[in-house]
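Excluded from the complex is one protein chain; the other protein chains are retained at their positions.
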Amino acid sequence: MVKHYGMAMDLSRCIGCHACSIACKIENGLEVGMNWHRVETIGEPGAKVGEDLPAGTFPDLSMYWLPIPCMHCINPPCMAVCPASAISKRADGIVLIDKEKCIGCKYCVWACPYEVPQFNPLDGTVEKCTFCAHRVDQGEEPFCVHVCVYGARVFGDINDPHSEVSKLIARKHGRVLLPEQGVEPAVYYLGP
Amino acid sequence: MKLTRREFMKTAAVLSGAVGADLGSGGKVLHALSESKVPLAQEIKTGVVTCPGNGCHQNCGLRAYVQDGVVVKIDAAPFPDPAVTHACVKGLASGRWLYHPERLKYPMKRVGERGSGQWERISWEEALDTIASKTKEARDQYGSQSVWIAPGSSSYYNRLGNDVGARLGNLLEGVEGWGWFTSGDNASLAATGLLFGYYWFFGDHIRDAVNYKTYVLWGYNLAESAPRDMKYLLEAKERGTKIVYVGPVFNKTAAVADWFIPVKHGGDSALALGMMNLMIEGGLYDVEHLKSYTCGPLLVRSDNGLYLRESDIEAGGSEENYVVWDSVTNTAVVVPPGTAPVPDLNPSLLGTYTVDGIECKPAFQLLADRAAEYPLGRASQLSGVPQETIREFAMELATTEKVYHNVGTGPGRAYHGTLESRAPFTLAVVTGHLGIMRAGGASATLNSITQATEAKTVPVFVGDLTQGIKDGTYPVKVYINVGSNKFWSSPNARITWIEGVLPKLDLFVTYEVFMTWTAQYADIVLPDTTIFESLNLSTPEDHLLLTQPLVEPMYDCKSDTDFWPELAQRLGFGEYFDKTAEGWIEEQLASGDPSVEGITLERLKSEGIVRVNAPPTPLHYPRPCRTPSGRIEFYNEILLPIGEELPIHKDSLEQEQFGSKYPLNLITTRIMFFMQSMYTNVDFLREIIPDPYLEINPTDADARGIGNGDVARVFNDRGEFKVKARISQALGPGTLNTPHHFWPEDFIEGHPSLVIGPAEEDINPIQRVYPTFGNNGSATGCLWDCLVEVEKA
Partner (left out) sequence: MGIEYSLLILTLFSGLAIGSTSLAAVAELGDFTQKSERFKEVSKWGAYLALPCLIIGLAASVFHLGRPLAFLNGLSNLGSSWISREGVFGILFLILVAIYALFWFLAGRGGAVSKVWRLVVGILSTLSALALVFSTGMAYAMVRAIPAWNTPLTILFFAVSAFLLGTLLVGTTLAVRSLMAKSVEEKAVLLASLQPFAGLGTILVITLIVVGGLRLIHLSVATTQAAGQSLSLVTSSLLGLTLARVIIGMVLPLVAMAYAWSKVRSRPETINTWMIVSFVCVLAGEVMARALFFLTAVHV
């Protein structure tokens, strides 16, 4: 089967340290205010990124974290709606925005169920997580995966049943976020 | 145009233009940093750097990528042992420091009142001349103890400069303030010292967590305080270990744990005693362990509370021998100190016996009596833990074989910190759950370079020192503070420092990377280099790491490694400072110890990180202990004068003095995004945690009409601060929490260090009765006993 890169997030191993988000900024030279990756707190409803507010009533509490990269969907809504044809999907599944073509209409920002694309006011275009294509093309993993010491992130070919990521998804019954949106994300969540 | 920290945070997105113009090369470099995308190109050089955020003591290594003289990226440095390879979110963000627009750039002297913020640039020459002449003046007039050189952790830990500074400090024979105000570390050390006779962090290596069925963390937010170790806890959890977190706040560790047990600050003793009571009542304790390895069977005199000695019952008997009651022969039997088994002896743990007319009880009976004072109701009320939870927890621990108790520094941050830290250890002793304590990490044995001659500083506990400076006991006139944000960390900023110590000083020098709260009040401020700009040797577990400078010292900054020799020269000690930084490191490596065999500076220069040749350090195992009796002592005679010979719950000093006026307990936890007062000015990290906040339970908030996001005024008799309220279920009613890390500029008004008590008045009473062992005494700052009230501002 054709290769399709994807990720598995093992939420039982994520402690919401945001190292992945910071790593992404460093790897991609992002400015303050531009974040291609975020980690959401799943606890009290309305908890903002970075707010460790647990759900429940003291002391019966629970909290976990949800790292959100670009899902590099099999059926990307951003690509469908882009009027400038600036978004394309590589043969290996990675979805990329061509900043030369982008006109900054922000339609993809609306269309993405995961609120992944980010409008960059400094150059008037939209940008997003690239699965570190520049690293992947050199045989390395995305930097966010590299820095996670807790093994909460695994990257690989989700179309290959023998890959580490596929095996993990199978073993721990991985699920995608918002499946009803019909975009078929390539990022799976396991646990917590 | 000087930016305030708030302004910087707001305008960080438009850094490149105006700011660059103001800063010269620094700004351009910062612009370059933010502009660069990092291709895996050939022209990028990498270098290994010890992580500056090492207040966690994990000593991680970072790999910095340098392109055209600019550090463009940070990653974890790969170690020969991959288990040590790690960089947490702070480490990764460390590169943002190097080019921070608010770095101190040149030496300055104050031209207004202390703290007025009016500075004049001076040269290093003038700075050194001034410091040297003031030092000579003070020594001539007041003697050698008029000088206090205080190394700190500032821009990086394990600093070579600290050692070189200590070398001068010793030659000057000034005072040395040892111990910490700030942490519960000392209380934990005292606790293990009292119980086992070992004054170092005690117990299993975290690698062994997976061997336990139940792993209990007491006031140890491991996820956020020791990020590298967290992977072991997660692995253990995945493999079936049940993780229990005991503490006042539902933090990241609690969230990952299987069970959160909500103990109030100051309630650990009551909780442990309540549990021990249930266990002893139910006969669920480790009889063999208690009989063989603890003071349990040793008879204690009812008249004076001392252990019964052989000398008490036999003429010519030794004071060193103890007495037990043998249940086989029904007689008193003398036993030597230590844990060597005595054949045919079955000592009693319970009962009352009369030996030679002296009524005695085994120490364990006394512990049982003490525990009986904490029935469930009382234990619950004092600890804040629901009765049913206490029962469940006790039963689980008593009936599970493989349990480990990892006691952190949280319980110790109290007036009765040692009591609080002792409690979970004592519980572990009763159930025989002391860990397997296989080997820990290996370390290199290096030469110390701090002792040039026999001359040495006079060590004074820092609480006594600050009090002594205030009342004239110690004539300290010159205080050189290197990278230690004392106002922020050591209570109370106003009472101890601004109004206390400072007026007594003729010269207050701070050596810093940024204009901290403490630096603002200095007479002379010296700009330090960061770890990226200087040479350093650090000792991560199992390895040695050489940090080589990646960029030239920025602006007019100078590493203190180079500063001390110049000061020494002016003070007439130049002959002892004839080495360069590399020379010092060579001397450190020349210990001749097998652990550093074959490890030279040249080798470190080329490899960066080298594994040491030492076997893993055998961990202390309390058989026999280094206590007077050679046994684990949960009964400490030495504490009879203060009524703490056994575990006991005591209300804090604050509770007695202010309990009725100020009903809320303010604690100031640490979170993993900052390291003490470091990293709070890193823009990326402030995107995640933008502002200080006050966690308050809805019950307390509603009662005071405080809504989420409202500005709250937290106050007591000592001072106040204003901060935004965050209504949270993460803590219970009666407790408030604000992360301590932020600077006064970040708070709406004031700072928590203005409400927290001055340490010298509230020293843990154990400090006064317990002999200190070198650097590891029992003194602690009771930071978290702080009682306050809060209202909507």
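Letters A and B name the chains as they come in the text, with residue numbers starting at 1 for each one.
As a convention for this text, contacts are C-beta pairs under 8 Å (C-beta built on N, C-alpha and C of every residue); 3 or more make two chains touch, one makes a residue touch a chain.
Please read these numbers as outputs of a predicted model, since none were measured by experiment.
Asks: Under the definition given at the start, what are the shown partners of the omitted chain?
Replies: A
Asks: Touching the hidden chain in the complete assembly: which of A:123, A:137, A:164 or A:184 does that?
Replies: Hidden-chain contact among the options goes to A:123.
Asks: Among A:107, A:131 or A:189, which one is in touch with the chain left out?
Replies: With A:107, A:131 or A:189 as choices, the missing chain is touched by A:107.
Asks: Would you indicate which residue among A:42, A:55 or A:84 is in contact with the undisplayed chain?
Replies: A:84
Asks: Quickly run down the residues of chain A that touch the omitted chain.
Replies: Within chain A, the residues touching the omitted chain are 77, 80-86, 101-107, 110-113, 115, 119-121, 123-126, 178, 181-182.
Definition applied: only the chains that are shown with their structure count from here on.
Asks: When the centre of a chain is set as the mean of its C-alpha atoms, what distance in Å lies between chain A and chain B?
Replies: Averaging C-alpha atoms per chain gives centres 37 Å apart.
Asks: Going by the contact rule at the top, pick out the chain B residues touching chain A in the complex.
Replies: 12-13, 15, 33-40, 72-76, 85-89, 92-93, 95, 223, 227-228, 230-231, 234, 237-238, 250-252, 254-256, 260-262, 386, 671-673, 683-685, 687-690, 697, 726, 728-732
Asks: For a test of understanding, state which residues of chain A touch chain B in their complex under the given definition.
Replies: Where chain A meets chain B, its residues are 12-13, 15-19, 21-23, 25-33, 35, 44, 49-59, 61-64, 122, 134-135, 138, 140, 143, 146-147, 149-151.
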